[in-house]
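Note that this complex is displayed minus one protein chain, with the remaining chains in position.
On to chain A.
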Amino acid sequence: MYKSSILKSKIFTLLRICAVFLTLTAFSIPAFSQEEHAEHAEGAEKKFEPSEVILEHIADSHSLHLWGETSLPLPVVLYTDKGLEVFSSAHFEHGHADYTGKYYTYRLINDKVNIVGENNTVAESSSIIKWNSNLTDLSITRNVVSMWMSIAFLLIIFFSVSSAYKKRQGKAPKGLQSFIEPLILFVRDDIARPNIGYKYQRYMPLLLTVFFFIWINNLIGLVPFFPGGANLTGNIAVTLVLSVITLIVVNLNGNKHYWKHIFIPADVPVWIWPLWWVIELVGIISRPFALMIRLFANITAGHIIVLSLISLIFVFKSVGIAPVSVAFVVFMDVLELLVAALQAFIFTLLTALFIGTAIEEHHH
């Protein structure tokens, strides 16, 4: 009882901190509006397009927006067929200027780097749809910076907690340690053990890393200004990597029962086997695929709703709508706090479940 009350008070403190962030959300609105005014000033006739603004905020970027019109240019790292090219994104002047590097001339279109060829032809950088051997963009984007900050944050938290365990060996947890410990125990006792079974220990590092990585990044994503402002876990590239890791771990650890079930299913006529293999392959792929889409869609949807609500103020061009918008945004942000933890939990839970089914011992 005592422990749980401590936990409650800790969660309460966390909520309070988050509440402070939420209050600050309101203060970030002027910045947002300033930005809009700047745009208005440039193209006087330009109409406010909420979808553009929202997409710009959700997508990745080559600069880190700090406040107002101030943004931090980030390094552009380009892997070209002639070699590596590194320069500051400030050279693009937010897409208004081309930059001629050592090998090619580059242009920023929709925050993507393109090669400008002769006669002003433009070649896009490599994407998963179309590979361009001339140009692959490996820039340190807003999301990468945000991710590195979250990683630094995670390392600081868990190294200090780990050293607390060393210093206070055999004693009751204290401070940050007592906040983190129930979470670790939650991952172990409610996620790993029930789904994986007695071999859970082997997978704990992965599950804990995934859980805390997603959760922290979900939370940082909710902060509307530096160090937040990025939409890391709502970016499909990130969720893709996480789910591919799940895919690899699950299938590398699959035991002979798992593979036997896939390739020589019992009680299935041999002539159906090819069809069975196709279905199983789809199953193998679709489970991590669902993980990828679920996390991406949940987080992105939350961001879109919050941004839409804020956009209402600019769509109606009225400050009168602001209190309503802010009230709804606060409500959404609180909901997103829940979603942040929930999605981290679900991703970890399903990863544990998939691992569990792959290493399950069958007794026929």
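We take it that contacts are C-beta pairs under 8 Å (C-beta built on N, C-alpha and C of every residue); 3 or more make two chains touch, one makes a residue touch a chain; residues count from 1.
Keep in mind that, in the parts below, contacts and distances are computed from a predicted model.
Novice: Which one, "ATP synthase subunit b", "Branched-chain amino acid transport system ATP-binding protein", "PadR family transcriptional regulator" or "ABC transporter permease", is the UniProt name for the chain you do not see?
Specialist: Matching "ATP synthase subunit b", "Branched-chain amino acid transport system ATP-binding protein", "PadR family transcriptional regulator" or "ABC transporter permease" to the record, the invisible chain is "ATP synthase subunit b".
Novice: With the full complex in mind, choose from A:Leu72, A:Ala90 or A:Leu138 the residue touching the hidden chain.
Specialist: Only one listed residue reaches the unshown chain, and that is A:Leu138.
Novice: Thinking of the whole complex, not just what is shown, which of A:Ile128, A:Leu252, A:Ala266 or A:Leu338 touches the missing chain?
Specialist: A:Ile128
Novice: Of the residues A:Val241, A:Ala290 or A:Val319, which one touches the chain left out of the display?
Specialist: A:Val241
Novice: Mind listing the chain A residues that contact the chain we can't see here?
Specialist: Residues touching the hidden chain, for chain A, are 55, 58-60, 77, 110, 112, 125-129, 136-141, 143-144, 147-148, 151, 154-155, 158-159, 161-162, 165-166, 169-170, 181, 184-185, 188, 201, 204-206, 208-209, 213, 235-238, 240-242, 245, 296, 300.
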